[in-house]
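With one protein chain removed, the remaining protein chains of the complex are shown where they sit.
Every chain is named by a letter (A, B and C) in the order it is written, and numbering of its residues begins at 1.
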Amino acid sequence: MDIILLLIPIFPLLGFLILGLGLRAIPRKLTAIIGPGMILLSFIFSIFIFLNFHYFAISPVRYFFSWISLPGLNIPFAFLVDPLSCLMLLIVTGVGFIIHFYSVGYMKEDPGFNRFFAYMNLFVFSMLLLVLGANYPIMFIGWEGVGLCSYLLIGFWFKNHDYNNAAKKAFIMNRIGDLGFLLGMFMLFTTFNSLGYAEIFAHAKWMASGNITLTTITLLLFVGAVGKSAQIPLYTWLPDAMAGPTPVSALIHAATMVTAGVYMIARSGILYVLSPVTMTIIGLTGLATALFAAVIAIFQNDIKKVLAYSTISQLGYMFLGLSVGAFTGAMFHLTTHAFFKALLFLGAGSVIHALGGEQDIRKMGGLMNKLPKTWFTFLIGTIAIAGIPPLSGFFSKDEILSAVFRSSEWLWVFAVAGSMMTAFYMFRLLFLTFFNRFRGTDEQHNHLHESPWVMTIPLMLLAMLAFFGGFINLPEIFGGNGGLENFLAPVFADANAVMAKQPPLSHATEWTLMGTTLLLVLAMAALAWYRFVRSGRDVVSEVNKQPALIRIAANKFYIDEAYETIIQKPLLRLSRFLHQVVEIRFIDRIVDGVGLLVIRTGNTVRYIQSGNVGFYMFIMIIGIILVLFFNILI
Amino acid sequence: MTTILSLTLLGVLVLLLGILKKKTLQLPLILVGLLTALALTISDWNTARHLFNEMLIIDNTAVAFSAVLIFSTFLIFMFAAHYYQGVQRPLDDIYAIMIFALVGAVLMTSYGNLIMLFIGIETLSIALYVLAGSHKEAITSNEATLKYFLLGSFLSGFLLFGIALIYGASGSFSLHGIQLFVIANGQNLPPMFLAGLFLLIVGLAFKIAVVPFHFWAPDVYEGTPTLLTAFMATVVKTASVVAMYRFFSHTFYGIYGVWETTIWVLAALTILLGNFTGVYQPNLKRMLAYSSISHSGYMLLAVVAFSPFTGNALLLYSLTYSVATILAFGILILVREANGNDYFTSLNGIARTNPVEAFCLTIAMLSLAGIPPLAGFMGKYFLFTTALEQGLLWLVIIAITGSAISISYYFKPIVAMYLKENEGGKLNSGVPFKAHLIFLTLLLFLLGILPFLVIGLL
Amino acid sequence: MLTLILILLPLAFSLILPVLKGEKEIRIVALTGTVAEFGVAMAALIQYVTSCHCQLMFTADWLATLGVGLTFSMDGISLPLVLLTVFLLPVIVLFSFSHHYRRPAAFYSLVLLMEMALIGVFTAADGLMFYIFWELTLIPAWFICAVWGGNDRIRITFKFFIYTFAGSLLMLLALIYIYFRTPLPHSFDFRVLYIAVLSPAEQTWLFLAFFLAFAIKIPIFPFHTWQPETYTEAPAEGSMLLAGIMLKMGIYGLIRLLIPICHLAFQQWGEIVMILSITGIVYASLIAIRQEDMKQLVAYSSIAHVGLIAAGVFALNLHGLQGSVIQMLSHGINIVGIFIIIDLIQQRTGSRNIADLGGIARKAPRLAVFFMIILLASIALPLTNGFVGEFLLLLGVFEYNHLYAAAAGLTIIFSAVYMMWMYQRVMFGDTTPMTEHITDLNNREMAALIPLVAVIFWIGVAPGFFMDIIWPDAVRVLALFNM
Partner (left out) sequence: MASVPIHYYLFFCSVLFCIGVLGVLIKRNVLIILMSIELMINSINLLLAAFSAYTNDPAGQIFVFFIMVVAAAEVAIGLAIVVLIYRTTHSLDIDVLNKLKW
């Protein structure tokens, strides 16, 4: 069983090595098999693990070899198999496989075909380490690994400099988070003398709530999460990350990597519930991000950018959920989000594919009948994310919302506002893309075509998941038994035990809440319909003749520019200052100065040697007199 | 004793050969003679004797240093053949005078009586006046000899006055008598004696070229024919330092040295000024002069420390210093004859034309700079240890600063040879000459790696 | 005995070389020399028994009466560095074949001489021997850099020489001083130096003397200014020897002499030197961000990295020390790798100025891959050697002081910034006229790089091997400190 467990990450690694080392040698056909094949294998094995889950019930931690071991510091290379990691396993490998499969079609013409799959496999490998690791360092390996892969894949088309900048930006912002994570780890170690989950949580359980150390630790770790999951203030890399190929955006920047932060916090739930301060901060950050990103999303015209911002805002929701202790809810939303957001991205991909790389929704429209499969699946995705029953998004979001409501009504109001906006921009996207007449060039119009089966089948699969995904955790008011809830219960047992128990909502309130939310969402959808379809107003020349506020929003509130002026430029200026002034003019000057002094002195004293005998005698006499004077008269 | 006799005899024989016009035989005879003298000297080892009621005291110190002196002279004579090739005029006088000078030097290492010291110094000096001017045609040589003569005789006047005063105070010329006097008076020595003592020190300091009595050195070194400069820089210096050390060790041994502070200051001055002035020299020969000044400073370090180990340290140091210096001057001879001047520029790029010479000079410089594992390092190391053992921390710090500075001029020739483009002509040295250079180089390595060959002796 | 062979073998080869004629033979002999040395080291490694002190001891009298002995031995601190040396030398020599230096015999014999001296420094168990070899490294280093270096080499190499030489003279002074404080009969043997009786005041002075000597060599801010220009002016091999191995001597000195001998002085100065090191990290990283010359950029990055190593040493706890030794290995390997890559690029394009380069990745994918791997290692990505080291170092510093660790941790971010920036501009984007016709790695160059990469991952994935060698003696050093 351990072998199988070990094999799960090994397969993608193998794929990476094969494809990576034999870069050019391997024919595309073979790559098309190896790339997705490896992921499929690990998917199958993951299912196997999932089915034989009981096997790990007794001893969930599996040691393979000791990685860093010193007296007092032992970091084994060990995996932890518990419901949480199982869930993540399935998502990563499952969705991962679907997307790999899709990519075979999507990347067909690309010269870097093999390289692409190599990176993708490497990514899956790191992601698996991240979710399987039984201690923080192992998680950190994956944590950094995925960051690297996203760097490589964003900059995949490295001819383009903006793409590279985007890649670099992503990597550096992740690194900022990683530093937080690292320091958090150190603090954990100094507090608990261990870095293994089991040991730490076992100790932490007994610590007093609001313990300052814990607060610091959790905050540091949260910094890591902020970087990885693109929350305010470190979110700006994610929209730029859309520079990468669409499957990448689907896999890394929607389904898996960006949710790592959520996973990490859920994983260390017990630490977080014990530090309410951190929880509040997380909550506010999450909410702020959710709303902020949603606002921006409304005014974006790049199909992928819209999805990117929506991802950010959805992640915000997840953090919001975590902050009120709805760990299951957050994980649930994570799962469903993985389904429908991947679906949406792939859909977008197929649209872009059809339009030969066009991403501006103002140049689209009326694709409904040209790409029916895409349109239909995209529709499902939209409904799902908008949170309209009975699709998955509805249930997951509702769970979070009700949890939020339980902790505070006001939070709930904002959250709902957020989901309204979500509905609006998603439907806007849908309508602008698929309704009305086509606004692109005729040349594009003639080439419009539905994507090949390799790309549509994944769409359908994901559509299916996005549709029925909600049923894995049906709230009991729908007669569900909360499958996921129970499944994950053991993981969050301690955390939930600590959480202040609010009384569960009465069914009446729950119904009303759902009702209101649903109504509002539908209203938004209708508004979008009215705004973009019914009054077939021309949307092409939209942005420029807009009130200032909207223009600001359309320009993402100039956050990037702000960062550049506040951080980047001063940093570079400082760097130049240090080099030109401190280094060269000051420190080096001093060093050279000493040498110069010696030479100068040498050059002056040597003129004492005047070459004049009389003078010599004179000096000598003085010398003699001094010697005698000092020794005899004194 | 036998040493002095044999050397004197050798000198006379050389003159005789000169009269018999047997030019070709001279050098071989000298070399053989020196070697025999060396052998005879060493045969005196561990047979401490007092001659002519303590006029001479042939103890191990005397033997060891005489051996060093003779050996250095031998090494210098090895260059003579090449140096004087093509010179028509008879050279017997120069050779003979050099040997007589050596006799003087030997006297200075083995005197037991101030009279002998005086005789030794004068024999050495007068001979050197002649040698300095031996290149009659060259005006620089004339100037050198004039300066050397004037300053030398002037300062020897003070030396004499000092001796006289000491005599007056202690009523004796013999070291033993003086020692008794010193012991008798202990702390409160009469001013007259002190005056005499310090005048004596000054006189010797002049010979060693200690600041501020060093002024003659650079000019005279530069003016004197290179071969004889080598002689001055090594034999004279060693002899004088030893003379000073001998005086102290026989009179003040085991007693507080009133002279300590003075020598301390003189040493510090010498090290600093010597090194600082060396930094900016464009002229290799002058640079060597300043380097020799700074080295006399280092030697004084040992004298100040004045511990039982001083003798050993001095021995090793003087030996290593002499070998390295002679090697350097050997190359200088070649440079001079190839380019007609002693400037660093005439060394440019000879690493390509004459790798062997370049290598040898490099080693010599590194050794003088005191870089391990060369002899120079060992010499310096033992000086520093002796000094530190006596707690002369600051003096050692000064010395270290000095040697840090000295790097800057010892590297000039190396930089010139290896990093500059060749403009001067190729040095042409015969096989024996080369062999000798290599021999000296190996000697530097040997003394560096096996210093205990020398260090344990005294 | 093996230790002695380790020292004498390169010497023998370096003496043979000048006799040979013809570049080819010389190269072959030089390579055989280094490889043979590697073999001997492997033999030594086999004989080495972890965690028992002073192994493979070789002792012979040399000035025995004065307490100086030809004593050489290895322990968990020195063995890794010896391994590093013998591992890197063949790589460097192999790589150097892509240059056609004038007077190759001299060049290679100097390189081998250097190896001999370095091994001597790392294995010496006697203070004076340590000093002698320490100085000995300087001569070949200077010649390599000065004779085969760039245009401004004379001034800069001279500065380098005199600066470091002055520093080491202080060390000599300190050593002799301690020598006279050792119980009679005085001795230079490390074990005796450790038990020298020194008042706190004396220790303070000795601390400063040692610290200056080592800080200049390492170099620790603000004594670093000789380093960037020397790296840029030196020939590739010179930079590799300096950055890869020679600067480790300084750290080694810290661990070997400063910590055990001057432990009392740490109350007073430990904090300050720690702050200096960390300032160095941030300072150098910031400067590196804007460098246009790749070599200079790497030089500054190296200052930052060794700053972290020094900080780890001054943290004076097990993790810090352990990390410092591991990181010495990693840094040595990585920086040599980077210098190799940079020089290959320079050979092919005639420039190492970032602005002139671009789009190499498409023309030379292999080069790009190797460069990427080594770069990632040097920015401490997990599963590469860099991470293990930096993790332990930062942990050590963290245990010393949380805020310092946070400051030192900035290197994680900055290194990513400048390295990625360099990589992106050199490797990606459009090709420039200079990079138009760049060729990919040939087999020899691969042969030089593959071992490096292999070790990068070895240490990264399974550092246990080295860990176990190092920690017993790291513990021992700490014991000496707390004594």
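The working rule: a contact is a pair of C-beta atoms (placed from the backbone, for glycine too) under 8 Å apart; a residue touches a chain by one contact, two chains touch by 3 or more.
Remember, it's a predicted structure, so these values are computed and weren't measured experimentally.
K.L.:
Would you list the chains present here that the left-out chain is in contact with?
P.N.:
Every shown chain touched by the left-out chain: A, B.
K.L.:
May I ask which residue of B:Phe71, B:Tyr95 or B:Phe149 touches the chain that does not appear here?
P.N.:
If we include the chain that is not displayed, B:Phe149 is the one touching it.
K.L.:
Thinking of the whole complex, not just what is shown, which of B:Met1, B:Leu31 or B:Ile119 touches the missing chain?
P.N.:
Touches the omitted chain: B:Ile119.
K.L.:
List the chain A residues touching the unshown chain?
P.N.:
Within chain A, the residues that touch the unshown chain are 606-607, 609-614, 617-618, 621.
K.L.:
In the full complex, which bits of chain B touch the chain not displayed? Write them out.
P.N.:
Residues 115, 118-119, 122, 126, 129-130, 133, 136, 139-140, 142-147, 149-150, 153-154, 157, 160-161, 163-165, 167-168, 171-173, 192, 218-220, 222-223 of chain B touch the chain absent from view.
Everything that follows uses one rule, which is that only the chains that are shown with their structure count from here on.
K.L.:
Considering only mean CA positions as chain centres, point out the chain farthest from chain A.
P.N.:
Following the centroid criterion, the farthest chain would be B.
K.L.:
Give the chain pair, either A-B or A-C, that is connected by more C-beta contacts.
P.N.:
Between the chain pairs A-C and A-B, A-C carries more contacts.
K.L.:
I'd like to verify one number: the distance from the centre of chain B to the centre of chain C, where each centre is the average of its C-alpha atoms, in whole angstrom.
P.N.:
43
K.L.:
Please tell me the distance, in whole Å, between the geometric centres of chain A and chain C computed from their C-alpha atoms.
P.N.:
37
K.L.:
In whole angstrom, how far does the Cα centroid of chain A sit from the Cα centroid of chain B?
P.N.:
The separation of the two C-alpha centroids amounts to 79 Å.
K.L.:
Residues of chain B that contact two or more other chains, please.
P.N.:
408
K.L.:
Enumerate the residues of chain C that touch no fewer than two other chains.
P.N.:
In chain C, residues 162 touch at least two other chains, as defined above.
K.L.:
Quick one: in the complex, what on chain A touches chain C?
P.N.:
20, 23-24, 65-73, 137, 140-141, 144-145, 148, 151, 155, 158-159, 161, 164-165, 167-168, 171-172, 175-176, 178-179, 182-183, 186-187, 189-190, 571-572, 574-576, 578-579, 582-583, 587-588, 591-592, 595
K.L.:
List the residues on chain C that touch chain A in their complex, please.
P.N.:
Residues 159, 162-163, 222, 225-226, 283, 286-287, 289-291, 318-319, 322, 359, 361-362, 365, 369, 376, 381-383, 387-388, 391-392, 394-395, 398-399, 402, 405-406, 409-410, 412-413, 416-417, 420-421, 424, 427-430, 461-464, 467, 471, 475 of chain C touch chain A in their complex.
K.L.:
Which stretch or stretches of chain B touch chain C in the complex?
P.N.:
Going through chain B, the ones touching chain C are 366, 371-373, 377, 381, 384-385, 388-389, 393, 396-397, 400, 403-404, 407-408, 411, 415, 418-419, 451-452, 455-456.
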